[in-house]
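Below is a structure I'd like to ask you about.
Coming up: subunit A.
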Amino acid sequence: MIKLIIDGVAVEVEKGTSILDAARSVNIKIPTLCHDDRLKPSGACRICGVEIEGSSELQASCTTPAREGMVVRTQSDRIRASRKQLLELIWEDHPNECLSCQKAGECELQDLCYDYGVEAEGFAPLKVRTPLEDSNPFYTFDKDKCILCGKCVRVCEELQGESAIHFVQRGHETAISHPFEKGMAYSTCVSCGNCVEVCPTAALMPKTEEKFRVWDIDKKVRTTCSYCGVGCQLDLVVKDNKVVRVDAARDGENEGMLCVKGKFGYSFLSHEDRLTTPLIREGDGFREASWDEALDLVADRMTGIYKAHGSEAFAAFASARCTNEDNYVLQKMVRGIFKTNNIDHCARL
Partner candidate 1 sequence: MDQKHSVLEMDYIRKQERIALKNCGLIDPERIEEYIRYDGYQALAKAILQLGPEGVIEEVEASGLRGRGGAGFPTGRKWRSGYLAKGNEKFIICNADEGDPGAFMDRSILEGDPHSVIEAMTIAAFAIGATKGFIYVRAEYPIAVKRLQIAIDQAHEMGFLGSDIFGSGFGFDIELRLGAGAFVCGEAKALIASIEGKRGMPTPKPPRTNDKGLWSKPTILNNVETFANIPPIIRNGAGWYAAIGSEKSKGTKVFALGGKINRTGLVEIPIGTPLREVIFDIGGGIPGGKKFKAVQTGGPSGGCIPTEHLDVKIDYESLQDIGSMMGSGGMIVMDEDNCMVDIARFFLEFSVEESCGKCTPCREGTKKMLGILEKITSGEGVMSDLDDLERLGQIIKDTSLCGLGKTAPNPVLSTLKYFRDEYEAHVKDKTCPAGVCKALLQYTITDKCIGCGICKTVCPVSCITGNKKEKHVIDPSACIRCGACQEACPVDAIIKR
Partner candidate 2 sequence: MTGGLAVKSFEELMALKERIGREEATDEIKIMVGMATCGISAGAKPVMKALMAFVEEQGLKQVKVKQTGCIGICRLEPMFEIFEPGGERTTYVDMTPEKAVEVLEAHLLHHHVIEKYTIGAYD
């Protein structure tokens, strides 16, 4: 274990812990724009700079490991001035569009600019706005709002394993793009949306049917994704009793990762064709029924068939979209009640 002092507080951490994590372990918050616990530290934004006694330059706390006896300061006039300056530099290149931006209120850049007193005035709006890249059916990319934190690139490479996007050009012209720059839809992107999830600004935004901002949200409902049996946790973002966006839950087993279906495949929830009650066939049509009525009917018919024709009249086919528990219960029913081994599962195909 390593002992160091951060803002006068004695901290003990394991060898290899960064100063940033050491500070967080004692509730000292250091702002960052490019850091994500799940990703290798990059040291790109430089916002997290801290003073270390004996070192003349500010050190990025996300990439500097804690060392025995270190004395670290995370707040000082010099640190504040440098953070404010860096934010001003980023802001200067950013469209001054917070009034109409859907990210407003949950934008990390906006929040930090507020914290450090960066003024919007004095900066001319960008003269030529780069057109929105909207070739992908699920998300848009606004190059001008990108602050090049690189989180999207790293999530794509390190966690999703896709490497569909990367930096192109250099210096001030550096941008996020993809091979041959023909449009995101023509890249190897699998539209998982994990880049959208980590974007600190509105550079990567999900395509939503509704306009809404963070303060319009009524509630977030934690649920389990129903598309497959993995059990990804997600938060359904609800406005006016309608799901308007899906956020990946960082504290679920999926650790904030989703696939294209979990992240973007939610419009069926409020689709007019969606079945919301059981239907019972009557003649050529269906009539709505209650769950009790429907389940009673099914139980009656199954018991009848079992009595009339025996076990071999039954077969069940389970789905990978159901959870392990659902599948277990189904085979239990088939084997234990219907007394047959006629049970199979789509994942076996």
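In this text, a residue touches a chain if its C-beta (ideal position, glycine included) is under 8 Å from a C-beta of that chain, and two chains touch if they have at least 3 such contacts; residues count from 1.
On the choice of candidates, all candidates are chains of the complex that A comes from, given by their letters.
All values reported here derive from a predicted model rather than from experimental measurement.
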Quick one: in this complex, who touches subunit A among 1 or 2? 1
Okay, in this complex, where on subunit A does candidate 1 touch? 41-47, 49, 57-58, 60, 63, 65, 78, 81-82, 85-86, 89-90, 92-93, 147-148, 150, 166-167, 169-174
